[in-house]
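All protein chains but one are shown in place.
Up next is chain A:
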């Protein structure tokens, strides 16, 4: 099947408006006869559910947690972008669009990104109207901060808990619709397959995670909003339950999977400390606004610090290598995530890591504290303040900005980050790849949509900070509600979709067989045993940097691991009760397939771009020496994979990317 992105004709800035003016609408009275299933109630699914219900459709929403409010979106710390230009620093739709396309290393679809920039401003209005308590300045207006990869202040935030507040906003909008009976909420339910009737998505099979019952649910359209697949690495910043199952199951039923190898490694996470570790914790990137990143210049100091003979605070300014400021003078500590992550890896690989494992660099707030302290002293008319006073005043400002992050760090590491620099190291964070969708956010299966982190759409090969929340809410509040209407306008006479059809029976049987297999297979290894092994292969061979040989090995190793899993996995307990091990088994089984496709995609893409760094593809000389080398001639496409059984047999389809409004350039942050 040829890929049709369905991007409307006409000038970039008019596409979305024209599109909205010409789509078919569904009469409000008819919406009452149309059902929509939404899988996932994070920012994307939550905002979509609320809005579709508001419009009049009957929504059935599903989440594996006990409440929509606990979806992984809750954890987002830093903020959400919007081109409001409240700060008057030159922001505009075009600039947000430009930054996003450039930040994504020119591997995203122009029309989608422009639309995202256009609707971004509405998101803030919407959320404020819902009572989201964004940070305010003393004049009562909204405050902004800046994030990696851009030179304007366009990020709106609510302390370090922006995701929480935005999700609670969407959740409250959902609650209003649940109370009105327009959303039926299925908490503690997991979608285990999609059901297609006559080529169209017409329902799902779900497991009630409390009773174990397998349920059939039908609808006129199905929306997947199940989040990202970063947990394929086992260790990541994702919530423990985050998984790829919904996206992978629809892939197996015909939805193409795009750019699986684009994974974002986030530069500012708390380093790993031992083998028992279950997850990695992110320190928001907003910290890079005020923190300076460094490692010692001399190897002697590195050793002295590792052996505890010296403390980081013993080193003077000129004994420190502020390597980001050195290499990228224009952006300094605010370079995009892929650049910052690789630079940290480069220093640590060269031996300059500052903790016991050699995998940590410093993030230091000393100069920020003293800068803010001096400013405060002036504001408060304190003449000749003592150093201690300056420190105290400065610390209060830093605490107001990032207090909860500092507290979190101290809890985990048991060190006071106001007194001694934080240690950070990159970790798997966000997946730019996902289910392929067209301009309408529809997958390659009719009536099957995919939104939020689960789709591949707007971030190209790298995601700039504060853009995922923006995309999730844009999709859910403002894009999908229009595009799905255009599709559903053909369904006003269809009537209820029956669940008593052979298609539902077949899908249900498949799901049941798999569960029975797990319960009855008396193997010798736990599910986590396999998940950890998979994670290790992924991190070592498909991590921050990849090469041909490693990727080929990864494909073979993952396949072998998968075969062993299906022979030797053990799942205690029963199928007809709450059984967390059974839930995990299904998810890891899917990760074991996705991981191989990931490696295959990385192998195919013989260029470096964004979150995909091929060691064979680096700039050899000139100003950009040592930086990632993109190859637009051969690789300016989205790779969309069609399922053909074994992941190794997946067939590649290319969506060629066209750049009419932005010139393809070497990405430089120097």
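Quick note on the criterion: a residue touches a chain if its C-beta (ideal position, glycine included) is under 8 Å from a C-beta of that chain, and two chains touch if they have at least 3 such contacts; residues count from 1.
Everything that follows uses one rule, which is that contacts and distances are computed from a predicted model.
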Hidden chain of the complex, named as in its UniProt record, picked from "Sugar ABC transporter periplasmic protein", "Fumarate reductase iron-sulfur subunit", "Sarcosine oxidase subunit beta" or "Hydrogenase" | "Fumarate reductase iron-sulfur subunit"
The one residue from A:51, A:355, A:376 or A:639 touching the chain left out of view is A:51
Return the single residue from A:30, A:489, A:526 or A:568 that touches the missing chain.
-> A:526
Among A:478, A:530, A:598 or A:613, choose the residue that contacts the chain missing from this document, as touch is defined above.
-> A:478
Per the whole complex, from A:58, A:112, A:164 or A:355 the residue touching the absent chain is A:164
Checked against the full complex, the residue among A:239, A:558 or A:636 that touches the missing chain is A:239
For chain A, residues in touch with the removed chain | 47, 50-51, 54-55, 65-67, 69-70, 72, 74-75, 84, 86, 119, 122, 124-131, 133-142, 158-159, 161, 164-165, 168, 171-173, 175-176, 178-179, 185, 187, 210, 239-241, 273-274, 276-279, 281-282, 407-408, 411-412, 414, 477-478, 481, 526, 528, 570, 572-573, 577-581
